[in-house]
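Missing here: one protein chain of the complex. Every other protein chain is in place.
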């Protein structure tokens, strides 16, 4: 016996009937707005090549660290999920997933996946051990059809624009291919832009299987013709790559630092520091100071070239040594840490914070900073806005806490709409849908409590679902 | 076309109909209780001179840093609001405010201002660009009438008592004038008392346009006849001024420190430290230690003279250098910081915390301390009570979080009722009204969840609106 799968039209709305009715009305006006996805991690190769996705496991299980971290936490070995093992049987991995789907009860992954099952693939039976093969076969068969190619899905998902994220040493070839296709008569018109994520060439402690900081600087030199091992050459190379990214549509940069520390060094200090961190094995304090200084430098470049600056601080990356050595980065072992913004951001803000030409979008994994630091900062500095609830907090309760703790001090207009921030392409509509429902529910409560007029809530619902992202990211 | 303005009688009550009915019933019993305002920043000159307020902009826009910080955050220059510019056209500034009133959606400022528009000035159309001039003219005209003089408003607002806040080097002349007026046969009977805020003579790093710490000590010497540059003379001068304040009705002191650090130095250590911090440019660590020591000294003086001690720690003042240099203090650039209480307060508490003759009212800008530190401390030490949700948290959601996070450990009777803490005189009734509504809503939920009997909630509603403040502040 299988159980039915059904997405309730009122899901995620507050239970109180009067509030729910208001939420339902607000949602009706935003449910079908196009999707703006100004920050995320989809692969531009998908849209450049339009090659079909391989199978259910490759598309939906292996790339989703929200999913396999939970399975791993319950003692399920990553090898049984086929992670980093191309020879593993994808159907066997899929069955493990199905048998353990109850672990996701109460999590956003469950909401997103059920949406994918029902809306993208048309399932009307629930995902569980008994339906594992049905799901695997149905999904894998669908993926082989034209309707499930990346570009077709992009269009079906009503995506107006999506931004990917690339390193300065990425060739951007896929973006060039997409733009050529866009320009081709009768070509696909989907808008895919890049975003400039310089961590691999800004973080002296950067490591990955593709090479570390110094390797990356060598590549940067090669790509730009600058000597990226001299500080002036390094800055010129970065400016050049920012321009290259802008030419591929980028409207933003993105900075993923362990902390939010900023610094504002003199040229002399900066040159000396650069010399130290471009030696092998720099001191951790030098590495931190260099990252801090570069945030301020990047803010200055943003004032020059108009790229919006995103800061994503506070993740302790690769917390699990053995897992990192065995499986590499991004395997679910990044853990948030307590993050200070008030003293950390001050050097940057004292240099550039009063400049309305600058737009910095701040994120946090430390929810305690919402009401204590971020809303007061964004409710004062012209250069600051707040990004949506991020990563672990991109969830119904997390988004509610964000609105409840941020709005009273920063208002709605110092926030920037929703980011799906995902590489799980098929879940993008689900993620935006969850955000729209939660925002409509929050607005509905304000209306029900007579803190906002109904017409204001209607305006705000559209702003939160569409207008704020368009404006903040200059889309 | 203008939109209507209407204060809904059920505003801020929970949406659930049964809970709302309970809240409505509780509120009916406290809505018209007199206002006790034991901590705030109104200007005693208003009540001493009873001079009319000038115009809408001077009264409602320029002094309200909640308002102009939000406008500034959205790129509106402070000069366009006439801040620190007496020559600016007040009507032009008012129009900027009106055009941007939507920025306040979801903020407490919006709730307070709508209350002022409707209840104080009788508007029935909403504030927006189209009504900017109507508002400006109506308000400015009203302010010229006797009914809108400070004393008349004080009486109309049903204020039983208001406390202002003065520095030890304030002459208290306005308070003397008010008390003479009170005593005059047929004179105005409004009760206006002062509160003793010694930061300008306790904080070695104090700066303001009126002079710094050493200037203030010189003034203190002059006022008291003591040598405030010797430690014994300094303490005597403080004792003398505390007595002077008490003679002007003060029942409390107030201490606004960067942290909650306390220390308990020996006399010898304290004298040596005093010598160091009364030299120009003291070391920051010495300044911090001196503030810390003086909190303990002040607690001791409170045991002697019975003044209730308020501690308001954890604001990073003047975070924005350029703004501070250009516009001075209190321009919306004070940002909360993470604040420790547990180790910080221990020296003071170990000296005086078990003395029920002492009453310390603690505040926080760091909501994480509610359930972790403040409620456990106040739920144990006889000398500690908790002040209401403060500053950025003096808001519907902020007050709800305060009750939800504090009550289970500290109960209701270790809290002290509401503070409006404002210089925005016209919003005082609105602020107390919001607090009473939120508290009634919280109590109503406890009744609806059968965690409290209805008669207990009715008793508590009056306690929270009136009795606790009266008792805690010895009014």
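Letters A and B mark the chains in the order given here, with residues in each chain numbered from 1 onward.
Note that in this section a contact is a pair of C-beta atoms (placed from the backbone, for glycine too) under 8 Å apart; a residue touches a chain by one contact, two chains touch by 3 or more.
This structure is a prediction, so every number in the text was calculated from the model and none was measured.
Enquirer: So which of A:177, A:259 or A:320 would be touching the chain we can't see?
Expert: If we include the chain that is not displayed, A:320 is the one touching it.
Enquirer: Among A:31, A:88, A:103 or A:246, single out the residue that touches the unshown chain.
Expert: Only one of A:31, A:88, A:103 or A:246 touches the chain omitted from view, namely A:103.
Enquirer: Take the complete complex as the reference. Which residues in chain B touch the chain that isn't displayed?
Expert: For chain B, the residues touching the absent chain are 14, 16, 18-19, 338, 340, 342-343, 346, 349-350, 353-354, 356, 368, 371-373, 375-382, 384, 404-405, 407-414, 445-446, 448-453, 455-456, 459-460.
Enquirer: Could you list which residues of chain A touch the chain missing from the display?
Expert: Against the missing chain, chain A presents residues 3, 8, 10-17, 69-70, 72-75, 102-108, 110-111, 316, 319-323, 332-338, 365-368, 392-393, 395-398.
The rule is short, and it goes like this: only the chains that are shown with their structure count from here on.
Enquirer: Can you give the whole-Å distance between the Cα centres of chain A and chain B?
Expert: About 40 Å, centre to centre.
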